[in-house]
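For this view, one protein chain was removed and the others were kept in their places.
Just so it is clear, A, B and C label the chains in written order, and each chain counts residues from 1 on its own.
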Amino acid sequence: MIEQIVKQKSTQHELDSIDTSAPFDQEGQSKRLQQLQDHSSSHYLSDNGKIDDLTILKGKIENFIGFTKVPTGIAGPLLVNGTHAQGQFSIPLATTEGALVASYSRGCKAASLSGGITSICMTESVQRSPLFKFSSIVEVGMFLAWIIEQYDQFITITKSHTSHGKLINFKTNVEGNQVNLVFEFETGDAAGQNMVTFCTAGICEYILENSPVKPTTWYIESNFSGDKKSNYQSFQSVRGKKVVAEVIIPKDIVRDVLKSDPKLMEDYWKTSTVSLVQIGSIGTQGHIANGLTALFMATGQDVACISEAQVAVNRFEVTPDGDLYASLTMPNLIVGTVGGGTGLPTQRECLELMDCYGTGKAKKFAEICCALALAGELSIAAAIASGHFVSAHKSLGRS
Amino acid sequence: MIEQIVKQKSTQHELDSIDTSAPFDQEGQSKRLQQLQDHSSSHYLSDNGKIDDLTILKGKIENFIGFTKVPTGIAGPLLVNGTHAQGQFSIPLATTEGALVASYSRGCKAASLSGGITSICMTESVQRSPLFKFSSIVEVGMFLAWIIEQYDQFITITKSHTSHGKLINFKTNVEGNQVNLVFEFETGDAAGQNMVTFCTAGICEYILENSPVKPTTWYIESNFSGDKKSNYQSFQSVRGKKVVAEVIIPKDIVRDVLKSDPKLMEDYWKTSTVSLVQIGSIGTQGHIANGLTALFMATGQDVACISEAQVAVNRFEVTPDGDLYASLTMPNLIVGTVGGGTGLPTQRECLELMDCYGTGKAKKFAEICCALALAGELSIAAAIASGHFVSAHKSLGRS
Amino acid sequence: MIEQIVKQKSTQHELDSIDTSAPFDQEGQSKRLQQLQDHSSSHYLSDNGKIDDLTILKGKIENFIGFTKVPTGIAGPLLVNGTHAQGQFSIPLATTEGALVASYSRGCKAASLSGGITSICMTESVQRSPLFKFSSIVEVGMFLAWIIEQYDQFITITKSHTSHGKLINFKTNVEGNQVNLVFEFETGDAAGQNMVTFCTAGICEYILENSPVKPTTWYIESNFSGDKKSNYQSFQSVRGKKVVAEVIIPKDIVRDVLKSDPKLMEDYWKTSTVSLVQIGSIGTQGHIANGLTALFMATGQDVACISEAQVAVNRFEVTPDGDLYASLTMPNLIVGTVGGGTGLPTQRECLELMDCYGTGKAKKFAEICCALALAGELSIAAAIASGHFVSAHKSLGRS
Partner (left out) sequence: MIEQIVKQKSTQHELDSIDTSAPFDQEGQSKRLQQLQDHSSSHYLSDNGKIDDLTILKGKIENFIGFTKVPTGIAGPLLVNGTHAQGQFSIPLATTEGALVASYSRGCKAASLSGGITSICMTESVQRSPLFKFSSIVEVGMFLAWIIEQYDQFITITKSHTSHGKLINFKTNVEGNQVNLVFEFETGDAAGQNMVTFCTAGICEYILENSPVKPTTWYIESNFSGDKKSNYQSFQSVRGKKVVAEVIIPKDIVRDVLKSDPKLMEDYWKTSTVSLVQIGSIGTQGHIANGLTALFMATGQDVACISEAQVAVNRFEVTPDGDLYASLTMPNLIVGTVGGGTGLPTQRECLELMDCYGTGKAKKFAEICCALALAGELSIAAAIASGHFVSAHKSLGRS
């Protein structure tokens, strides 16, 4: 698959462009939708089609009263060289924050003109962490001696609950007379949170029936999985997908598109990193929550997972040639292209814009997420390093 | 204002109820909208009205292509005893996650039957943190000696940039030859991120012109403000609003509504807290990102701020009478009721449902946010402590 | 080995006691040394023997000018039920802080009267983490594909460098174009920091010679190992030894020895834990650095490792019978009983007091360390929960 990246990068790309005129009136909207029509319908997105069939809402909502309508713009195109995402992508962002789409688009342009962003989905894992409590550490010891022999059983139980998911690892953590069990699953193209819950429930039933030593209490989840919480354990391992992206922006593109300079941007990164260390941020980044939240909303992801997805590490360096090396490492990207809100009318249209709807697309989508986030990091760092952050918000962020 | 809470709590409340039948078809939708019609129109929410006037999008989006439509349900009613929020509230939640609205509603019911949630907005502050770098620590010392005398000037400059915002504090942090300045503002009823940027830019201009010692570099923001990042500094101080909420749920309501027991819930909280300590979570909570994200989406908040808003501290204890004391402390709640996406058609309708649209409503809305989040904590903790978390997701989370 | 604990616990113990009279004069000193004389000589400790043979200092110090003399007292005896430490131990503590030895001794008494502390060394691992940097993520991918096949080679290389140490695990972490390698070793009875450095250096030589893709830079250590730094990664895995200890103190011993009450102590623990969460402490504990530092100093450990060893999790709970359950989990206990300062004259005498000098004793010593730390947690929590913390320091902490 790495060979594909190399081949892809050597191909000449004629870059598309998005019509940025009339940023928020019908005429501009129509032009842009026409440009995108080869990729996806926009029947629901364009607000022309009322959503009549509400049976699609089963399992998605209760006490339904209607639809919140969030303005959606298009960023890009962004050239991505991934193991799954290859080519140019126009990326839909649902937001109400002025300057956001424009800023990310600027980063996309700089990256695409530079040959695109390499973005690779390295590993994946979704956890569920039940806890078992015993009357003493000695009983914990006996429980551990038994449970480490049961891994094959757990795999069998998982198979009986899901055809998409797969148990790939099993870990234990002892604290006093309590044991956290960590079950790690691959979840196919779904975000997979319900899937891992049901499989883990099956495994726990087996444990309760068969363990030679009985717990005094147990919980299906002790909050040890890190679900929807910024935390160091998820940051240091993988939750959802771990994607790593990088790009080298030649110094003239830094100057002409980003209006900055590689040395200025590295200097800013160093200062930013030291500041982030001092405030006790988990990870280092500028504003990836902005672009990710907008992309998650547009595509029917579980937006609450921004809590963990925004934990990442950015890095900017001047290369020996004086160009700008930039990378972004995202270990906690929980996304799916089936299930959740992905099949709802506008959300599906948005995913289809990037050919990311349905089975076999989750890793591709994850690579696009990380590439987009890196594009956004380039743009904001350039703006702050070179002093035009304020003026951009003055011109684009006022109504 | 505390007197108002006491008075409010002593009043008998006849609790409204939301029709939960037909959770996602037109008939149920109609019934619920009718119940809510005294509070707000639902012209756009109900998807009957296409949004025709796109001029409302100025300053909110670029490269507009349409609207993402997110299913929205209603949780509650939730009885809140705040200094600003007083009475029952039906709370709109935009989500695609099954069981979310139902779970929060269950928590609302238990809390309301118990006399409601006390929720108090304690303090507020939004930061912007420019950084100035000097050639040596000795120059830093000279800069500090000058700048601590300029606070009155900074207040004057702020006044010239905004009539809504107010500079309320100014701090410095030295690291080697770098100085982070922290400007803290009250931002009225707006989330205020642009406001604090523009005021700080004005202050920095003054510093650059007048400082007796010149920086070698400076940045309008060094990422020291914590904007859109889970971090310990914001957690330990205030970012946006700090709201504290509590409720005592009598043991019979714990049993009848939450299907659990105060002792079981305290036990679960202890185990959960120790687990969260071990994974290095910032703060302790179960799933407040779920409800907050849904409420932020429905009401036009900057949803990316979930990164910081979900950092909180929950606590469950058995009272001497055997009832359940539950509290939630949220120090990083960035919300607004003017500006941002609050004035867009469906977002405004959702805010009006709670009488939270426009000036004078931000603290009220913040108190509702924290009360809702606490209701959600009650529900999930009861579900996990008593073993019905899995079955709830099986019945409500499948399409 | 767990069987041994069960057997040991069922045995009746006649507890020794330490003469606490004349806490710091020659007469008291003599009595105590006499009590301990079966266990160890005190030739050097008693300050009667000047250290004449300075060749023992080779590899321990440079620019030698003399010996710092640190007052040393004896805590205990502490009854320990471990897999390696079994029986009563009198524990030497080198400190200049009044009340420290007395406070730990009080905890030891309560625990020993209750049947002793169960303390189990669960796992062990010392890490060294070189970093390799490449020109692109694609090259990182090729490097990873190669290196995961080399584990057997690394084991072989390790064997050629040490007969005591053993490579037990190997992990990788990718960040942009950089890869941290984590080599995990068992180090026998030595703390092992030099051993793991030399073995890793050997492995790195092999990598540099044989890797199909060459790094642009590499470092023997990128600070990813966590050596001498409080950090979440070490906390969440194991650095040195992971030891878990617990004890149940009957309510009457809580009352008579600790002058407190199980419910008061659980209440204090809850409040303390919530406070520690809010200040962003890594782990939760009261003052284990106090006892550990004193024990490390007395026994020739690498005292700078307190940085990581003090990261732990304590827990206090009232049992169904109304007694006090207390546990302490220490995942980062770097200690040794050979090498480092363990063979120096007074340090060796102190280790011998506990029969912990030399080979085969490191796990035993680690279990004593954790048991002592738990005893100290009992004592301070009781003092604060019941309001006699201040008076203890007034009577013992003034000269």
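As a convention for this text, contacts are C-beta pairs under 8 Å (C-beta built on N, C-alpha and C of every residue); 3 or more make two chains touch, one makes a residue touch a chain.
Keep in mind that what you see is a predicted model, and the values were worked out from it rather than measured.
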Point to revise | Residue in contact with the excluded chain [from C:T72, C:T158 or C:T187] | key: C:T72
**Study point:** Of B:Q29, B:T72, B:T118 or B:N194, the one touching the omitted chain in the full complex
**Key:** B:T118
Point to revise | Among C:S222, C:T337 or C:S379, the residue in touch with the chain that has been omitted | key: C:S222
**Study point:** Interface with the undisplayed chain - residues on chain A
**Key:** 232, 235-236, 270, 273-274, 276-280, 282-284, 313, 315, 317
Study note, to complete from the structure: chain B positions in touch with the non-displayed chain are 2, 5-6, 118, 120, 122, 136-138, 140-142, 173-177, 232-233, 236, 242, 244-246, 280, 313, 315, 325, 327-329
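In the analysis below, only the chains that are shown with their structure count from here on.
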Point to revise | When chain B is superposed on chain C by its C-alpha atoms, the rotation angle in degrees, nearest 5 | key: 180
Check your understanding: Which whole number of Å gives the spacing of the CA centres of chain A and chain C?
Key -> 40
Review point. Just curious, how far off is chain C from chain B if you go by their C-alpha centres, in Å?
Key: 42
**Study point:** Junction residues of chain B, two or more chains touched
**Key:** 232, 274, 276, 278-280, 282-284
